[in-house]
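Worksheet: one structure, shown below.
For this view, one protein chain was removed and the others were kept in their places.
Per-chain numbering from 1; labels A and B assigned in written order.
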Amino acid sequence: MGAEFVTLSLTPILIGCFAAMACALPGNFLLLRRQSLIGDAISHVVLPGIVVAFLVTGTIAALPMMAGAAGAALVSVLLIEAIRRFGKVESGAAMGVVFTAMFAGGVLLLEQTDTSGVHIDVEHALYGNLESLIWLDATGWGSLLDPLALAGLPPEALRMAATFAVVAVLTWLFWRPLKLATFDEGFARALGLPTDLIGLGIVVMAALAAVAAFDAVGSIIVIAMFICPPAAARLMTNRLEAQIGWSMLFALLSAILGYVLAGYGPLWLGATASVSAAGMIATVSGVILGLAALFAPHRRA
Amino acid sequence: MLLDALTLQLGYNATLVAIGATMLGVAAGAVGAFLYLRKRALVSDAVSHATLPGLALAFLVLVALGGDGRLLPVLMLGSALSSWVGLWLVSWMGRATRLSEDAAIGAVLSVFFGFGIVLLTVIQTLSAGRQAGLEGFLLGSTAGMLRGDALLIAAGGALVLAATFVLRRPLLMIAFDEGHAEVQGLNVRALDLMLMTLVMAVTVVGLKIVGLILIVALLIIPPVAARFWTEDATTVALLSGLFGGLSGYAGAALSATAPDLPTGPIIVLMAFALFAASLFFAPSRGILAAALRHRRLQHRVHLRQGLLALAHGQPVYERLTQRMLRDHGLVRADGVATEAGRRAAAAALRDEARWQELRRADTLSELAPRDDGLTRIEEVLTRDQLAELDARLTPREAL
C-alpha cells in the first residue's frame, strides 16, 4: 500500500469512517427509544431539502445544500410529531406518510427544475459518490504531514470529521440527561428535565449527521449506519457505555471493509470495475448484524 | 387538457397507465388498511426496499440465459423472492434476538437496498453502453409501458383485491384482538404471512408504475387518511381502497398532461392531499374538530370551576377562569358575583350536591360514572329519579 492508496483510497475510507461513526452514535439512542426508523425518514427527506436549496440559491455549494437538507429534516420531524400527536396516528404510519410525500415532492421538483449542467439527481442522493472523493495532492504517506498537500484534502473529509466531533462532544456533554430521559421519561420529567427537548435534540443530532453524510456517501449508508452498528452492539453487551463502544467499532469495520471490498473485491474476482462503495458498506454492516444476531453473547433478552 | 386526461382522452398509453394505476391504488389501499390496523404499516417499507436485490439478480439471470433482461414477469418474480427473504429476516430477528421490530425493519431495508445497489453497479459494468433501465424501478417509469405490462399490473391488482376480500374477516380479527382470534381457532402466524404476501404482491405489482421507494406511500397514506373519517374497520378498508384508487387514477391522468410530471410522485402527492384534507377537516378525529373540542372543554371546565369557587367563597386565581366568569356576565369587573352569577353558582352547587347524593343512593349509584364534573344531572336522570334524589336530599339539608 503506497502512494496510490493514499491518493485514491485513504480519504474515501476516512470519510466513510467518520460518516459511519457520526450516524451510529445517535443511532444508539434512536434504537433504545424505538425510533430507529426516524433515520429512515430523515434520509429520505434530504432529497427535497437539497432540491429546494438549489431552487432558492441556484448553486450546489455545500453550505446551502446542507442547510436545505437540515431544514427538510427538521420539517419532517416536526410534521411527524404533529401528525402523531394531533391526528392520533401511530408513529410508524405518521413517518410513512411524511417521508414518502416529501420524497415524492422532491422528485417532482427535481423533474420540474432545469438541472442540466449541475450534478444533482436522485441516484446521487441515494448512494453518494464516495469513490470520487480522492486526494489529488497526496504523493504518499508523507503528505499527511505536508501542510500544502493537506490543504488539498477534499472538503468532505474535514466536514465529516467535524460533524463526528460535534456529535461526539454533544453526546459526551449531555450523556446523563440522554441516558435518563431514554430510560425513564416520567422520572426525568419529574426531575424537571425537558424531555421533549431532549427527544428533539437526539433527532436533530441524527439529522445533522445524516445531512453531513448524505453528500459524501448517500442515504443508504446513512440509514444502515443509524441502525445496523447500534443493533449489533446491543447484542454484544448489557451496558450502554460498552454498547456505544461496540457500535463505533462496528461502524469503523463496516466502512473500511465495505470500501475495500467494493474497490478491490471485484478485481480479486477477475472483474475490471469496482462496485458501489456505499452499497457495499451497508451490506457489510448487515452481515455484521447478522453474525451478531447468530452468535453475540447477549442476543436474547 | 386535464379534463381530457381525466376522461381518458389522452391516447392509448395514458389510458393504459391510468387503468393500471387505478387498480394498483385500490388494491394497495385495501391491503394497506389491514396492515395499518395491525399497526405494522412500516413493514411495507422493508418489503419494498428488499425487492431490489431480487430484481437485479433476476435481471442478471435473464442476461446470463441470453435474454434482454427486461422481462417484467420474471423481474417481478425475482423481487417477490427477495422481499420474501427480507420479510422472513425481519420476523426471524424479532424471534431470535432482543431487537424490536422497527430496528429489524430498518436493518433489512437498508442492507437489502445497499446490496441491491451493489448489484446495480455490477449490471452497469456488464451492460456498459447498453441502458439496463433498472433505475426506472426505483421511482417508477411509465414511459413506453407495454400493453402486456399494463394488463399484468391491472390483473395483479385485481387478484390482490380479490384475495383481500376473501380474507377480510380473519384479517380484521387478528388486527383487532390477536389473542381472541387465536382462541377462536385462527392461525395468527399464517394469517400474518398471508397479509405480508399481499403487501409483497402490491409492491411487486407497483414497481413499474410508482417504483419501490414510493410504493409504501400507497400502502400507508390511504388507510391513515381513511381512519380519520370512520371508527368502523370495514369502512376504513373500503374508504382506503377508494382513496387509493382515486389517487392512482387522478395521479396517472394528471401526469399524462405534461412531460415533466412523473407518474409515481404525482400519485403519492394526490394521496397526500387526500390525507391532509382528512387530517384537518374530518368531522370527529380531524385536527380542527379536536382543537375546537379541546377549547370548548377547557372553557366549560373553567366556567364550572369558577362557579363552584364562587359558591364556596373561594378565590379565583386563574386568568382564564376569571375571564370566563366575566364574559358570561357572572362576575363584575372587580370580581364580585352578579345576580346571575349567584344564581348560576347556586345551581352548580345544587347539581354537585345531587351528584354526591346519587352515589349514596343504592338505586341510582350505578349512574355515578356519568359524573364527569360537567354533565348536569338533569341530562342523566328522569324526572322521577330526580324527585327521588331531591327527597333524599331535603331532610339532610334541614339538619
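What we mean here is this: a residue touches a chain if its C-beta (ideal position, glycine included) is under 8 Å from a C-beta of that chain, and two chains touch if they have at least 3 such contacts.
We adopt the following convention: contacts and distances are computed from a predicted model.
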**Q.** From "Nitric oxide reductase subunit B", "Manganese ABC transporter ATP-binding protein", "Hydrogenase maturation factor" or "Molybdopterin synthase catalytic subunit 1", the hidden chain's UniProt protein name
**A.** "Manganese ABC transporter ATP-binding protein"
Q: Touching the absent chain in the whole complex: find that residue among A:Leu136, A:Leu158, A:Leu173 or A:Leu267.
A: A:Leu173
Q.
Of the residues B:Asp68, B:Asp177 or B:Glu318, I need the one that contacts the missing chain.
A. B:Glu318
Q | Missing-partner contacts on chain B, residue numbers | A | 98, 293, 297-298, 301-302, 304-305, 308-318, 320-321, 334-337, 342, 345-346, 349, 356, 359-360, 362, 365-366, 368-369, 371-374
Q) In terms of residues, what is the contact footprint of the unshown chain on chain A? A) 32, 173-177, 179-180, 182-184, 186-187, 189-193, 234, 237-240, 242-243, 301
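Note that only the chains that are shown with their structure count from here on.
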**Q.** Distance between chain centroids, defined by C-alpha means - chain A, chain B (Å)
**A.** 29
Q.
If we count contacts the way the header does, which residues on chain A are in touch with chain B in the complex?
A. 31, 34-37, 39-40, 44, 83, 86-90, 92-97, 100-101, 103-105, 107-108, 111-112, 122-123, 126-127, 220-221, 223-224, 226-228, 231, 234-235, 262, 266, 271-276, 278-283, 285-286, 289, 293-294, 298-301
Q) Which chain B residues qualify as touching chain A in the complex? A) 36, 39-42, 44-45, 93, 96-100, 102-103, 105-107, 109-118, 120-122, 125, 135, 138-139, 213-214, 216-217, 219-221, 223-224, 227-228, 260-262, 264-266, 268-269, 271-272, 275, 279, 285, 287, 290-291
